[in-house]
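Taking it in order: structure first as structure tokens, then the write-up.
One chain of protein is taken out of this complex; the other chains stay put.
Here is chain A:
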């Protein structure tokens, strides 16, 4: 199997994987970074969201062979201490129910707020609509993104 050197959470890691392996499974199975979740495998639910060069991306659709020379950040690398403003807001608003989709939600929100520091309600709802929460904690997700934007701005 070919080898690849990836930059994940600021560290160079060498992995061996089939070229078509999605980043999701490299993260979860090879690098033991299980905070990135498997939900649908077809980029419809957002549970596997990571940042690639600062942009939110669905890791289930990103083949490992295209990712050398990119900067990959997962939930484990979003902050050193779990205190990224989005994480703090998620805690303050007590967003999760089952919690499974929330790392993907947080990664989408964090990338979005980098681009748009003072979003309107409608902008938040549009930015987050790619992430499904089956427990439907949507009211709180919306509120938490707003709170996070205030912390950042």
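Criterion: a contact is a pair of C-beta atoms (placed from the backbone, for glycine too) under 8 Å apart; a residue touches a chain by one contact, two chains touch by 3 or more; residues count from 1.
As a convention for this text, contacts and distances are computed from a predicted model.
Trainee: Mind telling me which option in "Isoquinoline 1-oxidoreductase, beta subunit", "Protein translocase subunit SecD", "C-type cytochrome" or "ABC transporter permease" is what UniProt lists for the chain we can't see?
Mentor: Choosing among "Isoquinoline 1-oxidoreductase, beta subunit", "Protein translocase subunit SecD", "C-type cytochrome" or "ABC transporter permease", the correct UniProt name is "Isoquinoline 1-oxidoreductase, beta subunit".
Trainee: For chain A, which residues reach the chain that was dropped from this view?
Mentor: On the chain A side, contact with the omitted chain comes from 1, 17-18, 20-22, 25, 28-30, 32-42, 44-45, 47, 74-76, 82, 87, 90-91, 94, 96-103, 106, 125-126, 128-142.
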